[in-house]
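As you look at this complex, bear in mind that one protein chain is not there, while each of the others sits in place.
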Amino acid sequence: MGKWSNNKAWFLVLPVVTIVAFSAIIPLMTVINYSVQDIWGPGQSIFVGTEWFEEMLGNKRLHDALWRQFLFSGLVLLIEMPLGILIALAMPKRGWGVSACLVTIAIPLLIPWNTIGTIWIIFTRPDIGLFGAGINNLLGIAFDHTARPLDAWITLMLMEIWHWTPLVALLAYAGLRAIPEAFYQAARIDGASAWSTFWYIQLPKMRGVLTIAVLLRFMDSFLIYAEPFVLTGGGPGNSTTFLSIYLVKIALGQFDLGPGAAFSLIYFVIVLLFSFMFYQVLQRVGKGEKG
Amino acid sequence: MARIELSEIAHSYLPNPKEELDYALKRIHNTWEDGGAYALLGPSGCGKTTLLNVISGLLTPSSGRVFYNGKDVSGLPPEKRNIAQVFQFPVLYDTMTVFGNLAFPLQNRGLPSSKIAQRVHEVAEILDLTPFLKKRAAGLAADAKQKVSLGRGLVRRDVAAILFDEPLTVIDPQLKWDLRRKIKEIHEQLKLTFIYVTHDQVEALTFADKVVVMYEGEIIQIGTPQELFENPEHTFVGYFIGSPGMNFLECTLDGNVARVDGAGIKLDEETAALGRNARGKLEVGIRPMYLELSSGPVENGVPAQVRAIEDQGSYKIVALTLAGKTLRARLPEGKPVPDGKVWLGFPLQRIKLFADGRLIS
Partner (left out) sequence: MKVKKKTIGLLIYLGLLMIPLYWMLNMSLRSNADILASFALYPKDITFVNYLKIFTDSSWYMGYVNSIIYVTMNTIISLSVALPAAYAFSRYQFVGDKQLFFWLLTNRMAPAAIFALPFFQLYSEIGLLDTHIAVALAHCLFNVPLAVWILEGFMSGVPREIDETAFIDGYSFPRFFITIFIPLIRAGVGVTAFFCFMFSWVELLLSRTLTVTAAKPIGAIMTRTISATGLDYGLLAAAGMLTIVPGILVIWFVRNHMAKGFALGRV
């Protein structure tokens, strides 16, 4: 049965539109305004057109941050997706183990992001952290995430994987549980190996949830701020300065309104492109599952 | 192809079953002949899917043994027993073509691809699937998908038996008949052991040579559709088979007459004698089509009141009250139905007597 056609429905969405517009459009207007002005004092500015955009697009620091960001998001997907699926495959299907597992796995997801950073600072410091001390004393490696970029990246990746793999695992688990038992029975009857069962039955049937997982993780990792900021502050040097951290540094730290605004818009456009892809793919996957 | 024997099978889903009610299967002990077309018929919850899973090996029974051609397969999983199963909804490998689906079981056995191709084409021919071989299995209609499921079982030449678990459930009504006929045809062609589980008596009676009726975890009768209709061994069989089902009246025996709340139904000598020796609750059973209605008193007739008449086209169902109980009579089209009070005739040879639900014979 189709939806009722009635433009009066706008009254129902008005509150949402008002609040989100207030939170989204007004700031965006500000940003657009700043991005085309050079402001050096209250009320003192001149129009500079696309100058800031050109500067930011050519900015080497921005490029570096962008590449770092893609590397980070790429690694995140590469590691978290298979790991999450493996965990989901290992989780129990019924019994008391189900809620025990779900609860344990969900805990990292509900920890404030700054606390996540705090946990891992404490954990990886060579003097007081179990991990840090362990690596230094047992393996003899001088591990210090505040000193060497590689160590910072390793700590960052460990923290990120620790934090977010449960989300992939939960989504994959939901997808697995939705598969009727009959498919597994048919696979056994057909003499399929465990790998065949995974490749021909489980993986295809998890298509929907895995797409959601990939897109959620990519988007969220692309926007990441708090955890790396607390852990390394973007350092050592610039080695863990991702896009959001760089943007905040420019905009709130240096108060470079013009460049910051231009950067914001570039950042937002990249995100919008991915959002659009997200929306399209989700629609198609949704239809595919019903077909 | 196999002859399947079930020996003293009992099964409970509970870890520590104590009483009869805890058992999904109470005592199953019977043989399924090689090449037979069997229907396993019963209401929801009677245990037929449980029994099917015991036969296929998807379920290990709490006690009892399963034999295929005399060999004890009780410990073997389904893939080792070489059975095939068609489920209530199409179970396919979505990402593969129809060819891929049919070839899959043979590939897992390590057959050479030329043999596989040959066999797949043979089976596709039998199932009228040849034009679809290159199509993705996920895009087919429900009945074609069920045929592919069936095909994955047929493709193995030495398949022991094909088990069907209510396979027409998701098929459109117009296509059900076609598919059922196709399954019957294939059975006639290949003479494999088919066991077809259903709760629909029409499906069972039209498909099977032998029907196995289950009720509350037990097999209460095995017979041809005719035998089940004429000689139900259990009140449940009488009630479940036929539309509408058999009428039952609780009675007490008084000489040669079965007394139902004051009214008397005359029995023949044999039946009455058997009834006198029987123990337990006595019931008289008669099928609606054998009840005779007259507007005036007849010899040995029992008075009853007409309550409602349903016209079903080629026949009519008349609901009557006798001694406070409802009976149904089935009259052919055109036969006039008296109004109000009528006299029911119970033809002697059509009356069945049951004690505690079981036919006295």
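Lettered A and B in written order, each chain numbered from 1.
Everything below uses one rule, namely that a contact is a pair of C-beta atoms (placed from the backbone, for glycine too) under 8 Å apart; a residue touches a chain by one contact, two chains touch by 3 or more.
This is a predicted model, so every value here is computed, not measured.
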Neighbouring shown chains of the undisplayed chain, as defined at the top: A
Chain not shown: contacting residue from A:Val48, A:Leu66 or A:Leu102: A:Leu102
Residue among A:Val20, A:Leu57 or A:Leu71 touching the omitted chain: A:Val20
Residue of A:Val48, A:Leu75, A:Leu203 or A:Val248 in touch with the missing chain, whole complex considered: A:Val248
Full-complex contact with the absent chain, from A:Phe53, A:Tyr200 or A:Tyr267: A:Tyr267
Positions on chain A contacted by the hidden chain, ascending: 1-10, 12-13, 15-20, 22-24, 26-28, 30-31, 86-87, 89-92, 94, 98-99, 101-115, 118-120, 122-123, 127-131, 133, 162, 166, 173-175, 177-181, 219, 222-223, 225-226, 229-230, 243-245, 247-248, 251-252, 257, 260-261, 264, 267-268, 271-272, 274-276, 278-279
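The working rule: only the chains that are shown with their structure count from here on.
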Centre-to-centre distance between chain B and chain A (centres being mean Cα positions), rounded to whole Å: 56
Complex contact set, residues of chain A against chain B: 180, 182-183, 185-186, 188-193, 196, 200-201, 204-205, 291
Complex contact set, residues of chain B against chain A: 56, 58, 77-79, 83-85, 87-89, 91, 93-96, 104-105, 108-109, 138, 149, 152-153
